[in-house]
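This is the structure I want to talk about, given as structure tokens.
Removed from the display is one protein chain of the complex; every other protein chain stays in position.
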Amino acid sequence: MLKKSTHDIAASFSRRGLFAATAGLMLGLASLTGAKAADDTIKVGVLHSLSGTMAISETTLKDTILFLIDEQNKKGGVLGKKLEAVVVDPASNWPLFAEKARELITKDKVAVVFGCWTSVSRKSVLPVFKELNNILFYPVQYEGEESERNVFYTGAAPNQQAIPAVDYLMKDEKVKRWVLAGTDYVYPRTTNKILEAYLKSKGVAQEDIMINYTPFGHSDWQTIVADIKKFGSAGKKTAVVSTINGDANVPFYKELGNQGIKAKDIPVVAFSVGEEELAGIDTKPLLGHLAAWNYFQSVKSPENEKFIKAWQAYTKNPKRVTNDPMEASVIGFNMWVKAVEKVKSTDPDKVIDALPGTETPNLTGGVSKMLPNHHITKPVFIGEIKANGQFDVVWKTPGLVAGDAWSKELDGSKDLIGDWVGKKCGNFNTKTNKCLGSGS
Amino acid sequence: MTPHMLTRSLDRGATIFLAIVAACGILIPLSNLLLPAGSFLQVPTYLVALWGKYVCYAILALAIDLIWGYCGILSLGHGAFFALGGYAMGMYLMRQIGTRGVYGNPILPDFMVFLNYSKLPWYWYGFDMFWFAALMVLVVPGLLAFCFGWLAFRSRVTGVYLSIITQAMTYALLLAFFRNDFGFGGNNGLTDFKDILGFNVQAEGTRAALFALSCLALILAFLICRSVVSSKLGKVLIAIRDAESRSRFLGYRVESYKLFVFTLSACMAGVAGALYVPQVGIINPSEFAPGNSIEAVIWVAVGGRGTLIGAALGAVVVNYAKTFFTSGMLAPYWLFMLGALFILVTLLLPKGIVGTFNSWWDQSKENRAATAASAAAEDGVTEPDMAESAQ
Amino acid sequence: MLVNLPARLRTLLLSLVLIAFALPAFAGPFEDAIAKFANDDYSDTEEAIGVVASSGNPLAFPIISALQDGRLMADSDSKKVYVTGADGKSIDAATGQPVDSVPDSASAVRLNNRLRRSVDAAIGSLTLQSPDIATRLQAAQSVFKSHEETALEAVDGALAKETNKSVKAALGDARAAILLFKPDASEVEKLEAVATLKARGDQEAMALLTGMGDQPASVAKAAASAIGSIQSSLAVWSTVQNAWYGLSLGSVLLLAAIGLAITFGVMGVINMAHGEMVMIGAYTTFVVQEVIRTRYPGLFDYSLLIAVPLAFLVAGAIGVLIERSIIRFLYGRPLETLLATWGLSLVLQQAVRTMFGPTNREVGNPSWMSGAFELGQITITYNRLWILVFTLAVFAVLLAMLRYTALGLEMRAVTQNRRMAASMGIATSRVDALTFGLGSGIAGIAGVALSQIDNVSPNLGQSYIIDSFMVVVFGGVGNLWGTLVGAFTLGIANKFLEPVAGAVLGKIAILVLIILFIQKRPRGLFALKGRAVEA
Partner (left out) sequence: MNVMDTRATSAMLYLDGVHVSFDGFHAINNLSLTLEPGEMRAIIGPNGAGKTTMMDIITGKTKPDEGVVLFDGVTDLTRLDETRIAELGIGRKFQKPTVFESQTVQDNLLLALNVDHSVKGTLFWRGSKAESESIDKVLETIRLTEARNRLAGSLSHGQKQWLEIGMLLAQDPKLLLVDEPVAGMTDVETHLTAELLKEINKTHTVMVVEHDMTFVRELGVKVTCLHEGTVLAEGTIDQVSSNERVIEVYLGR
């Protein structure tokens, strides 16, 4: 008797198993019929977040790649085939990055992927690219300590951004005291570690280095800015090296401006603040604060002017700015095109082998070259923020700097090199002459 | 689980559901491995990985439905237990890398090497052994849930207050795991896995096996949930959900009941996370993000709160929609679709897909019973009773 | 204040330019120095500044202040340098003779931070005796900053004539600073200097005292004791400072939460789209400022005043729309409201992203909201101060509204007993819509204020929603005062924890504290007691 009632509840809760699972299965089958790669076009994957927290930075890069593909197709495409962009939205969700990468390569059969911004997104797609053996061009400055066969790093390694900036401040601004302020994640941690080691090697005392980390999207900077002020008034020239990430920068600079920390007194040099970010801030109070990049929109060069004009025409926005990761995307894209045309094929293995040594003009008048460690050579510029949200280049490296995959300043990696040409190894230990771990 | 509980929990719907999950668990891997790549019936590996992910989400959804649907505990922090299980598994996978890390350090994972860890933090000990990691997958989320629930339920924190502090819990964990000094790889989390139990995680065979395993886990989780809700304890839970103080006056120790299901559910979430990590290849603090937990709750609502099958279905449907909308021309607008889906479901299908379907079915059944001749009606009615008398 | 300095400089400049015409041009190093400006080389420019500043030439000031404002044009080919006045008239920098037009090949002489400092120093010593008090004060301060020996004479000269108290004090400090670093200054002078700085007792003073090289024992000793006393006084101030930061953070939390205290606290709608209402308010501010920038630049300082009502209306209207189209079908199902509003927040975010683009939008601080003032030894920024005031104002108005207006009465009636209220002829559905609209509107207002300190991006709302819920729940749902107390408690606690534990751990600690606190008071700080609660 009692059991019957038990059943009634149970039944009413879950009678529709059939319905449930068939629905699931149908959905599955639906996704089986994915688009197969058409033969008359070469598919190019674009893996940048269009929603979520990173959309703020990555959307521009998606547009850049679309723009470049458009330009390339006007020139007749590659190997006589039109390029076709496959855009997906990994939505600032790291596992989704891996899923989308897999989808691009297996389902859409793309020949190459341009994408990722944060280190974690790159780390999350890495195994996929290794497993399915495809090519990723990564256009953002990062912490280094990596050299993978399937990845080409066209952004700055620490020695192409951080170290020169510090050198400039030491020489030109006579800075004796350092605040290393960053968001608490891998890029700032590693960069600051490298800088700390570097500064000490230059005879800076421990008590003259203040390191401070804040959570992502930190918006209340009162305390920290006050601390910086205090730290800066110890009678020695002080500077702030900021590895603060995207969103947190606006409130940080607003607080700096309002608490009246002028660049003349305590200059701040930032590694992740470019024209895009400044577009969101009233820069008048920030006059003279610095940023170190491999490209500035304000750099005078025919290539750059041509690019900016075309870009603003493409986006139908005469005020649309350009920035460093965009240039990195441009370089990466052009290098890939060059390599493909060289080997007359989009087969990843061929292209990967062809890429090292490939040279393309960058937008600042030099010629960047893909190195055996899959990083590139780039010039380094130090720019001062101007009232109009642009940068005034106050210093540049005489020549181009070669990107180090492995930092010389870190114990773990000082003996390592990446060499995919000779050694066919991403992390080759020059002391032991061994290729470590899973590098190849 | 004693036999009578098992039989009692297996009504027709449940049986069909289990049959289908089992079928997927067997057929999909087989077709993926045996059939020639490219043939229409062959399930490409990326779909296996994808569906493996969905199945893990389905388990998480079951866990949430058990406490929300049957006991009225709305946890906005269940992602935390999922992630903790994931981290436990991730730590095991990290230790398995051994000297194949980029720095070739036999003990320390890469991120520890370049953050100059001299030695392995104590809480990483033991994770080189699978059985230990597997144990931790259950113990860590379970223990956290137990302590948290013991505090919260004893002091009778209910309703939105409970929901908000669960959110606070997962948010605090999010921030904690973001910290690099915390020793879990900070924002980058744990990734670049190589082996699980000696099998290459990227090998098709391993993927297929993991998928089958996930389906098995889903089946077990479902059976556990079913036998819990179809036992008398299930009735008590519903009683607590509908009239908490009444059940107290009947002499039920409400807090113990809540604590029991909450902990059970947390362990299930942990298992889901553990299976999720090797299949997606990364675990990172963003899994703790409150948004994720809220979305998981939404899966349950979409599928149908308090129906178990609905929860699992909802997880699959919503995530499939996400996968589908985030590619191709729709990509820039997928948030509109997802958002609209959530709004429409809550407005038009308050009982969720399965819930609505059930009530529609019952309705139509009554109608049929009413119209049809008494004899015919008899059969129609007695049928479930037959299934019943099996018990 | 520094903001309005350039204007004064210009007037001064013109007067001096007129004097310049009367005098014959000097010959010699001055002209060569001027030519150096045209080399577009920072070290040459620096040299030039030094020579010109110390030349005693009446053109020195106009040239250097022109350099400061980027009005010093140099022609690299002809090595000719021109000073363009604020009025557009230009003179030849070397001779002071007016020129009818500056050649197009000429471009403004560039500066970097190092040069800006020497320019300030130069201007300082040049304007120590300007007729305008503010300029003199500014001058004295910049001399104090640079404390270069060369300026000593000028300072003494100025001190002799100076009548204004504050400027005199500033000059005194400047003199002390110089003497402190002057190798051949007598021990007595140095001791005096130390005393003066000790009296000044702020960060800069301490900087100078710690920064000075080796000194005679007596001076070093005095300096050490001075440093000690300054430090102890600063320590006290830092506590005050933390308290202030706490209040300011609290006000931000409160502002973000008030709206939620109504939609969630009073109406019981778990409104996950609350953050997006804040965002909409911020974007309204952006649009208002855009219009003002393009059409009526003069009104910029009033932009916020215009934005506040607009933001309230826009967000409020959207709120009413949402209530009518979604929320009203979900009353009595609070958890469903959570799901629907979550979906809604996704839609709103993406909508804004497609309309305004994903990147940050610039919202400027009006002049009255930028900058800061010193209160004792702590810096209080105007924007934070105004936000605190504004928040309290909003709170007061809201309370008054709920207490004294008919709508407020109806709201309380409906939220306490819907059926009763309805039977008493209150149009409950209308009240619901208005209540939700009110909550959303206030969220919109919050957006206006937050746009002053934070990003204006589609993610703006996301960053506040969790904190807002914490505040409301911590304070006790349905109790505005609870929200007030909750916000300030959390704010201050956070700011006193941050220096100890660091920003991240501090935030974690706060969350854990909230969790534990809820165990003690399962219904927040200001819980309603009695049987009513159980119902």
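A few points about this structure:
Labels for the chains are A, B and C, by order of writing; each one numbers its residues from 1.
As a convention for this text, contacts are C-beta pairs under 8 Å (C-beta built on N, C-alpha and C of every residue); 3 or more make two chains touch, one makes a residue touch a chain.
Keep in mind the model is a prediction, meaning the values are calculated, not measured.
Of the options B:257, B:276 or B:357, the residue whose C-beta touches the omitted chain is B:257. Among B:12, B:100, B:248 or B:365, the one in contact with the hidden chain is B:248.
Within the complete assembly, residues 2, 4-5, 228, 231-233, 235-236, 238-239, 242-243, 245-254, 256-257, 260 of subunit B touch the chain that is not shown.
Quick note on the criterion: only the chains that are shown with their structure count from here on.
Taken as a graph of touching chains, this assembly is fully connected, with contact between every pair of chains.
Central chain by Cα centroid: A, whose mean Cα position is closest to the mean of all protein Cα atoms. Per-chain Cα centroids separate subunit B from subunit C by 47 Å.
Remark: subunit A and subunit C have CA centroids separated by 31 Å (rounded to whole angstrom).
Among the residues of subunit C, those in touch with two or more other chains are 349-350, 462, 504, 507.
For subunit A, residues that reach two or more other chains under the stated contact definition are 50-51, 184, 213, 215.
In the complex of the two chains, the subunit A residues touching subunit B come out as 3-4, 6-7, 9-25, 27-28, 30-32, 35, 50-51, 86-91, 93-96, 98-100, 102-103, 106-107, 118-120, 123-124, 126-128, 130-131, 145-146, 184-186, 189-190, 193, 213, 215-216, 410-413, 416, 426-427, 429, 434, 436-439.
Partner subunit A is touched in their complex by these residues of subunit B: 8-9, 11-21, 24, 40, 43-47, 49-51, 53, 97, 99-104, 111, 113-116, 175, 178-180, 186-189, 191-194, 202, 226, 229-230, 234-235, 238, 280-282, 284, 286, 303, 306-310, 312-313, 316-317, 320, 322-324, 326-328, 331-332, 334-335, 353-354, 357-358, 361-362, 384-385, 387-388, 391. By the touch rule above, subunit C contacts subunit A in their complex via residues 2, 42, 110, 112-114, 116-117, 120, 145, 203-204, 206-212, 241-242, 245, 248-249, 252, 349-350, 353, 357-365, 370-372, 379, 381-384, 452-459, 462-463, 495, 498-499, 502-504, 507.
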